[in-house]
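Excerpt of the complex: some chains, original placement.
Chain naming follows the written order as A, B and C, and within any one chain the residues start at number 1.
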Amino acid sequence: MTAASYARPVESRPGDPVITPAMVAEHGITEFEYERLLAMLGRTPTFTELGVVSALWSEHCSYKHSRPMLKTLPTKAPWVLQGPGENAGVISVGDGWAVAFKIESHNHPSAVEPYQGAATGVGGILRDVFTMGARPIALLNSLRFGPLTSSRVRWLFAGVVKGIGDYGNCVGVPTVGGEVVFDPSYEGNPLVNAMCVGLMRESELITAVASGVGNPIMAVGARTGRDGIHGASFASEDLSAASEAKRPMVQVGDPFTEKLLLEASLELIRSGHIVAIQDMGAAGLTSSSAEMAERGDVGVTIDVTKVPVREQGMTPYEILLSESQERMLVVAKLGHEDDVRAILAKWDLEAAVIGEVIADPVYRVTEGDRVVAEFPGSRLVTECPQYVLEPKESEALKAARARSAHAVVALAEERDHAWTLERLLSSPTIASKKWVWQQYDSTVRTSTMRGPGSDAAVVKLRGTDKAIALCIDGNGRHVALSPRNGGRAAVSEAARNVACTGARPMAITNNLNFGNPKKPEVYFQLSEVIAGIGEACTVLETPVTGGNVSLYNENPQGAIHPTPTIGMVGLIESLSHVTPSGFQTAGDDIVLLGDCTDELGASEYLLAIHGLTIGEPPVCDPKRERALIDALLESIRGGVVCSAHDCSDGGLAVALSECAMADRDRVFGFRVDLSAWATLPHRALLFGEAHGRVVVSTADSAAVRQTAQRHGVPARIIGTVTAADSGAHFTISDDTFSAPMDWLAKAFHEAIPLAMDGETPAEHAVASSHAPTND
Amino acid sequence: MTRFRCAIHIVPRRGILDPQGKAVADALHSLGFADVSDVRVGRHVIVETEATTADAARARITAMCEKLLANPVTEDFEIASVEHA
Amino acid sequence: MKAGIVRFPGSNCDEDAFHAIADHLGQDAVYLWHKDHDLQNVDLVILPGGFSYGDYLRAGAIARFSPIMQEVIAFAKRGGPVLGICNGFQIACEAGLLPGALLRNASLRFVSAPARLRVDSIATRFTSQYHIGQVISIPVAHGDGRFTADADTLARLEGDGRVVFRYVDTDGESSASANPNGSLRNIAGIVNAARNVLGMMPHPERALDTTLGSTDGVPLFASILESMLAEVKA
């Protein structure tokens, strides 16, 4: 077949539409890009070729606006086994064990069909991890929505949560953590980022690099249908009427088939019958085959008539661009095809030879004997233009940052700080997310030592005395008001969170959720954030092993806050180091590591109480964070830390309250004296979000303070843990206030259930009443 | 006003993956029902509502389907019957 | 003792069950593949949690027809002990090994949480090591856990003391607020008339390790082992 199709010229198929400028534009290809395409081909592309290029040169697959900046990120460390460029990053955790992890976004699909959009997002990230040879052992997710006062937002929220839960629960991978933030900037563009973590023996690592001329290329798993055609380019456009029109192309997930594919893929990888495997994710067969060929610097030829399809009469264009879920592309060893088929058959799945690796450097697609697309080798991937634009900071955001937080006039009620504290605890962004994670199976696989609700999740590595700590963090509000600092802060907060559980931060994956990069203001945010992430990762020695970029998260009303989400993996050397975030024993001292400042800008306080996103965000200094983490870990390993919880949204007052009543079955009280900072504005002291702070409870405060001093970290005893009935008690010299714990706990634990009460549980049926068009 | 019992069929749109239908078809085959060529699983919704006439009831039901009962992204609906309850 | 853990394609608590038997109980464990007919002379069969065949139609509806289930049903009819956990409970009901059915949670939401249970029968080979009325904490994680049966069946279950576990509140009362899924009579687990098949929605295999929280599942596995040893002696 190959030999035959060699000589043949590329033909367009009977019935293919003729290429017009309008059609080129409709495929999201600019005139400049089209010129490059013509130059590369030396002729007009066929309709099929146009489709292929539109997918591969889409933002999602080509990273054309971000790749140059991403290249600046630190990616190396002795423990990094696989950095960016593969389906997932991989680090060594010792004893021959390795951890694979990756984050991926499904923002645009979830905005249109929250249940299926979120579900298929989880499916995609699971495949990215098990195609590396790792068994998925944990899932996390990072979500952003508008305010819950909107019925459409409640529908999106309920649907996304159910979609994530139903998929992960069925596959049997525990969802152990994540974050949910509610902010007006996400009203039209919810964010759904999913992270998966897998475990493997170092020796089992496999990559998606095609090799071995003559080796067969096989399509494995579910059949190909007309799902999500152009999903990739869809994810690269502003959400608009245009994408509304693409709704029928939404993909439907099948978690049961995913579970079969997971078991079959791991068995395949261990069997030695294959040389490479990759999931058919965004842009399906096209991107998986082209990327594999490019990585291996070989040619491939694929015959679309050999691809198992779900529907009759599918065109090459459709087969190449279909985003049907639960499919894999495999390069098998020549002669091992039947062994591959046998393994798939054991799991009731199909495998079909659809092409082969060839010597001449071309990417060729045939329909039987007709050549319908042919590109000069890896240039199909490499020729995609990379754009470097002129960054320019938004004047509006500059002005917002310039406004003084201290000039904001306090409400009358605020004279009682307890009122403010209660309001903050019931703000959905701060309030308990139990309503969410009760729908996630977090304990399957019996390895979850700390699940949702902890600063970071802790999953033990069976057969060792070790555990890994996992979290996702990213504060878009801080980033919007100061992008570079915000990039540093996102990484630092993630590192702080894993350290609070007793883990050494090891490496990150990241998801960059931004607006339209062609706008200089957005491009500025992107470049600054990436620089900030790089700075923090260098100082904290947590290299970037991978990630994902989601751009064009905007609608006619405007763009989202620039939102990098950082997925952090930390290593706990001994199970005895695992540390809870909540108070453990009445009578323990409460020590604050780090210092309080008058930084109130960009705080949740300003948003929740005054509806403002203004001011200079707290400055994040990675060197100080590094010292804090080192001091904290030394104390934890010394066995003198009973609990550790970092200060973030809502500041010190909220952090203390969470330590006391985050576990509603085990509520404590506390009595603190903050007079040492009496000169600071009390709002800033109580609710400011200064970085580099951790609330520790301990029976040996002397040891904790000595260790901190040795690392040059401020450490002060601020009070004691008490019994629940004595309530929360604050003293700032002559300014004192207190609150009953059950009142604070009610605010914290019931805010989201109340907001969602009466919301019809998201069957996919109960959908369209809230669809954008009807809003 | 009279009361009508209305039956609605909501089925996955052609071309959209129907994992439930696929699972049932596979099961029927393994149970020996080899003649089964295709299965699709949707929802059968029975709504009892007051209306002045059958046509009025039908119109209301159509509105309910468009606003709530059927997912316009993935499903088609059909009003199977409108009868006096 | 040798325990067989049935492995359906969509089982996902099979490894946890294996781990419970092999590592916590120190007994032999083998997997029983759903396409096989060979029970490998096991003394105990565990139907583990998961989504057997996707469970899109009805939890357990398809699993009951699998080759291995024909052997498990025969094994149970011979009096062999069978423990059905979560999806295993659903399958046991569909297969007619236990009465009733497990329907979609009344909340229509999946529920994953530690559940407080009261042990209402210790006259079973699965619960002899608890004491009657003991309140224990064991995780639940399911979307279809609402136990339903007709009035006669319920009366029979209650009358014969075959309701083994019930969802209860902190005072040990089977209140509505303590019911995570809307099960009739707060029923969390039952045995068949011959008392050799136990079905329960909570996951005892997830409650065996202090570092993971509760160890209240330990007596259940200890009871099984004890009853085996007793049989061997007799």
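Methods note: a residue touches a chain if its C-beta (ideal position, glycine included) is under 8 Å from a C-beta of that chain, and two chains touch if they have at least 3 such contacts.
All of these numbers come straight from a predicted model, not from anything done at the bench.
Trainee: Per chain type, how many copies make up the whole complex in this structure file?
Mentor: Formula for all protein chains in this file: A x1, B x2, C x1.
Quick note on the criterion: only the chains that are shown with their structure count from here on.
Trainee: Averaged over CA atoms, how far is the centre of subunit A from the centre of subunit C? Could you give it in whole Å?
Mentor: 36
Trainee: Where in subunit A do residues touch two or more other chains at once?
Mentor: Where subunit A meets two or more other chains at a single residue, that happens at 254, 256-257, 348.
Trainee: Where does subunit B touch two or more other chains at once, residue-wise?
Mentor: Residues 19, 23 of subunit B each touch two or more of the other chains.
Trainee: Show me the residue ranges of subunit A that touch subunit C in the complex, using the header's touch definition.
Mentor: Listed in rising order, the residues of subunit A that touch subunit C are 162, 165-166, 169-172, 254-257, 259-260, 263, 347-348, 437-449, 460, 462, 575, 578, 761, 763.
Trainee: Taking the touch rule as given, give the residues of subunit C at its contact with subunit A in the complex, in rising order.
Mentor: 9-13, 15-16, 19, 49-51, 53-56, 107-113, 139, 141, 143, 203, 205-206, 208-209, 211-212
Trainee: Which of the residues in subunit C end up touching subunit B in this complex?
Mentor: 53-54, 56-57, 61-62, 65
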